[in-house]
Every structure is written in C-alpha cells, then in structure tokens.
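Next up is a structure, given as structure tokens.
A single protein chain has been omitted from the complex, and every remaining protein chain is retained in its original position.
We call the chains A, B and C, going by the order they appear; numbering starts again at 1 in every chain.
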Amino acid sequence: MSNDKSSDSSPGHLHRLVLFSDAVFAIAITLLAIEIHPPHHWHGVPDLFGQMGPKLLAYALSFAVVGVGWFSHRRVFARLTKANGGLDFFNFVVLGLIALLPLATELLWEAGNQALPVYIGLVALIGVAMGLMWAYAAFVGKLTEPMPTAEAWFVWLRVTLLPGLMCGLSLYSLMHPWAWILMVLLLVGLGWMSKRVIAPAPKAA
Amino acid sequence: MSNDKSSDSSPGHLHRLVLFSDAVFAIAITLLAIEIHPPHHWHGVPDLFGQMGPKLLAYALSFAVVGVGWFSHRRVFARLTKANGGLDFFNFVVLGLIALLPLATELLWEAGNQALPVYIGLVALIGVAMGLMWAYAAFVGKLTEPMPTAEAWFVWLRVTLLPGLMCGLSLYSLMHPWAWILMVLLLVGLGWMSKRVIAPAPKAA
Amino acid sequence: MSNDKSSDSSPGHLHRLVLFSDAVFAIAITLLAIEIHPPHHWHGVPDLFGQMGPKLLAYALSFAVVGVGWFSHRRVFARLTKANGGLDFFNFVVLGLIALLPLATELLWEAGNQALPVYIGLVALIGVAMGLMWAYAAFVGKLTEPMPTAEAWFVWLRVTLLPGLMCGLSLYSLMHPWAWILMVLLLVGLGWMSKRVIAPAPKAA
Partner (left out) sequence: MSNDKSSDSSPGHLHRLVLFSDAVFAIAITLLAIEIHPPHHWHGVPDLFGQMGPKLLAYALSFAVVGVGWFSHRRVFARLTKANGGLDFFNFVVLGLIALLPLATELLWEAGNQALPVYIGLVALIGVAMGLMWAYAAFVGKLTEPMPTAEAWFVWLRVTLLPGLMCGLSLYSLMHPWAWILMVLLLVGLGWMSKRVIAPAPKAA
C-alpha cells in the first residue's frame, strides 16, 4: 500500500499491533457481561440463579471462546518477528469478528437452540480468519521466525480448526454423547501431531 | 496443551498477560458506573444525592473491590518470572469473575440486603480463583522467583481470604459492631504473619 | 503551556500517548457492535440476516473507517521522535472525533441515506484533524525524524484526504458507478506520488 517500509515493518509496529489487539479482546470479553441484567423479581438465591442460568451459561461459553481466541492470537504473534500493512488488515478482520461475540451471545440466550448455528458459525469464522492471518504472515509476508514448512502448516491447521470444532463439539456434546468422544480424539490427535511436527524448542532466554 | 515451550514461557508472554489483565480490570471498573443513570425528577442537590445514594454507595464498594483485586493481582504477578498456558487458564477464570462485578453491583443496588450473599459470594470466589492461580504458579508450574515454602503458602492464604473477608466484614459491620473488631484482628494478624514469614526483601534495582 | 520540558518531550511521553490512543481506538471499534441487538422475532438464519443486514453493513463500514484511522495514526506516530503538549491537544481532537463514530454508525443504520452526509462529514473531519496533528508535529513542533519538506507535505495530504475520500467514494459507488473509477484513480495517483516523493527507507534495526 506504500513503500515507507521503515515504519511499516519495525518492531514497534508489531508491539503496537499486539497492544491494540489485546485491548479489543479485553473489551469484548468484558462487554459480554454488561448486557446481562438481574431479573426484576426473584425470591432467594436459587430462584435468582434459576432465572439467570441461561445467560450465565452463555456468558461462560463466550468467555471461553474469547479465551481460546486470545490464546491462539498470542501463540500466532509469539512466532512473528515483524509486522506489515497486510498483517494489519487480517488482524483487523479477526478483531472485527471478535467484537461481534457479545451480539452473538445475546442471540444465544434469547433464541437458544435456534441460534446455535449462527453462534458456532461466528466462532468457526474467527478460526478461519485467524488461519488466514497466519497463512499470510507465514507464507506471503514472511513475517515469522524461521520454521519448517510442516510446522507452519500444522500451526495453520490448529489455529483454523480449533475454535469452531471445540465450540461446536462442546455445545452438541450437551445433547449427544458421541461428541465427547470426537472432542477427546481431536485433542489427542492434535497433541500427537504437535509432538511429531514441532521440533523441541530451545529454552527462552 | 502443547510443547512449543519457547513461545509459551517467554517473558513476552508474561508481559502480554499483564497488559491484557489490566485492560479487563480497567474496563470492569469503568463499566461499574455506566449503568447508573441520573433520576428523572429531582429538586436540588441534596434530593439528587438522596435518590442516587444507594447506587453511588454500591459503586464505591465495587470500585474498592476491583481495586483490592487489582492490587492482589499485581502483587501475585510481581513475583512471577514467566508464564505458561496453565497460568493463562487460571488468569482467565479470575478475569471472568471480575467482569461479572458490574452485574453483581446492579443486583446490589436493586435488591439490597437480599443480594448481599450473592455479592459477597462473588467477591469471595474472586479471592479463591486468585488463590488457585497463585497455587498453580507457585507449586505446580514453578513460575515464581525462588522463595521459601512458608512464604508461598502465606501469599496463598492472603490472596485467597482477603477479598471475601474484607468485603463481608465491611458490609456486615454496617449492621453489627462486632464485625469491626474481627476486621481489625484479621488485618493485625495478617500483618504480624507477614512480618514473621516474609524475609526482608533487598532493594529493587 | 509550561516550560518543564524534561517531562513533556521525553520518549515516555510519546509512548504513553500511543498507548492511550490505541485504547481509545480499540474501545471505539468494540463499542460499534454493542448497540446492535438481535431482532425480537425471526424465523431461520436467512430472515435473521435479512433483518440485521443494514446494521451489520454499517458496523462493517465503521470498522473499516476506524481501521483506516488507526492505520493512519500508526503511520503518523511511527515518524515522530518525541511528543509535547501541542501534540497531546491535536491527538485529543482526533480521538474525540473517533469516539463519535459509534453514534454516527447508529445514525446511519436508523436514518439511512439521509444520514450519509453527516457520516461522511465526520469521517472527513477525522482526516482533517489528523492532518492538522501531522502539520503541527512536522512543521510547528518539529517532532519528527528529519525528512524532506516534500515528503512531509505528501504525508499531510494523504492523511488529510484519504479517510473522507475513501469513505465517501465507497459509499457513493454503491449508487454511482463512476465513483469506482475515481477511487481507483485516487489510489493509483497517491501510490505514484508516494513512489516519487518518499525516499527508499533504510531497513529498520
């Protein structure tokens, strides 16, 4: 978009991008709770939690989703050594989807099962957007520390699939027991691949 | 959850975790006030404060709770030298409970005494979650600077008990004078233990 | 405003100004979505998106506007070497306009076309305010790294015009095909000028 490369790929750029993203994650995670209001009439604590149960569950779920998103984001950025305008763009798409989570959460506790595909779709889209960001950083922009191609592809796979699969399987496992088995298989499989693909890293200084 | 330890236990990880937590604390503390709205009709400043009194009191209380929470969080993290995925997890649980404080505050000013156990329960839970985080960091993940075991347990005790006890005793002391005596005994006792257990620290560079 | 220059032009000042601005950008971008609420009645996902379409479009547009604003802001600040009270002032004006974007977005999805001039006007004003900030930093406060005057003026032109023109042309191009041509000409022209005016920068350390 411009050739003033000195300002675009400096370490300060990467640092500022991380700060900005962290702020968006933190705000999204905190706003999740702000739309929950206490019921107008309630008698005793069990009744209170009975009435607020679905909202608190939806809150806990979305908190976990943002947590997994932040975790993936941190792991992606820990592997980058510089930033550029393209990374800015893909990062913005990720953040734009993260910021929609409070809305999807509200949908979830209002419409329940009917809203499940929309909710899971958004979470899966966050994974896809983060996978695109990683693919751009690793394969197009060459913004990462040196790493074997197989490892780069494995990170891409994990970043892309994990949010949607974990969220979808968690939710459907509330209804269908087989989903638990798939979830365990998924985690064990990724753990096994992780051990195979990623070389043992030297200790950080 | 993965063995790419180089990115998970780097000092950058710890720094980013602190930044992220600070943002959540700051947003929770500022959102406390946003649900307070001025009354529609009021005549003169005393009437205004009379009508808004309970909300402002609840705001001040929750501000103090978040303040104590931030203070404890900062003291825990000042003793850590690195971070890992487990710390991420426990820290997220703490932040998830902190983000519920605006909701509990709203409950407090709407339902009053009836909501006290819920409110104090949330504050106590924040302490417990922070204690778990510390216990994980000190005893399981070995993420702290070297320190005597007795000191580590004392920090755990203080972090776990202080928020709930302070908040509970402060609130009940408004109704029962004996709570003041317990609060003073608690602070004096912790201060005495602190002097016994924690070795005099060298000056920071 | 004062002559205690040691604290006003220190590198810490610049760093704190960047952190503060990033937080405002992040909050504005995340609050954009918080005013969107799901419809009360909907049947199936297509109906849901049909009802929420205008709001989601307005959200995406404003997200892009804040993104371009953050991008310009980062590029301006990457060229600064210090800060002073005047920069604080102009930066505050920029942030004050950015913080109005959620309001303008709400206006856009409620009033539609009628609100377009107000919306585009605000975006154009953000560009003008950022241009003033740059002009102050480069020509009055001498806060930048050394650069040719032509380059400084080109940065000013780009920062000032880009937000309003891009936003206006994007919106009108939905109705009038000639706007696309103008937009392409604008980007090509600026890219050509950029190559002519800005000297190839040395690699960042």
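By our rule, a contact is a pair of C-beta atoms (placed from the backbone, for glycine too) under 8 Å apart; a residue touches a chain by one contact, two chains touch by 3 or more.
Quantities reported herein were computed from a predicted structural model and do not represent experimental measurements.
Enquirer: Check the options C:Gly53, C:Gly85, C:Pro148 or C:Gly189 and report the residue that touches the missing chain.
Expert: C:Gly85
Enquirer: In the full complex, which of C:Leu103, C:Ala150 or C:Leu185 touches the chain missing from this view?
Expert: C:Leu103
Enquirer: On subunit C, where is the contact patch with the chain that was removed from view?
Expert: On the side of subunit C, residues 2-13, 16, 19-20, 23-24, 27-28, 31, 34-35, 82, 85, 88-89, 92, 95-96, 99-100, 102-103, 106-107, 110-111, 115, 117-118 touch the unshown chain.
Enquirer: For review purposes, identify every residue of subunit B that touches the missing chain, sorted by number.
Expert: Its contact residues with the unshown chain are 18-19, 22-23, 25-27, 29-34, 36-38, 42, 45, 48, 59-60, 63, 67, 70-71, 74-75, 78-79, 191, 194-195, 198, 200-204.
Here is the rule we go by: only the chains that are shown with their structure count from here on.
Enquirer: Would you mind checking which chain's mean C-alpha position lies nearest the centre of all protein C-alpha atoms?
Expert: Closest to the centre of all protein C-alpha atoms: chain A.
Enquirer: So if I superpose subunit A on subunit C by CA, what angle comes out, to the nearest 5°?
Expert: 90
Enquirer: Report the inter-chain centroid distance for subunit A and subunit C in whole angstrom, where each centroid is the mean of the CA atoms.
Expert: Between these chains, centre-to-centre, one finds 26 Å.
Enquirer: Using CA atom averages as chain centres, what separation in Å is found between subunit B and subunit C?
Expert: It comes to 37 Å between the two C-alpha centres.
Enquirer: Multi-chain contacts in subunit B: which residues touch at least two other chains?
Expert: Each of 23 in subunit B touches at least two other chains.
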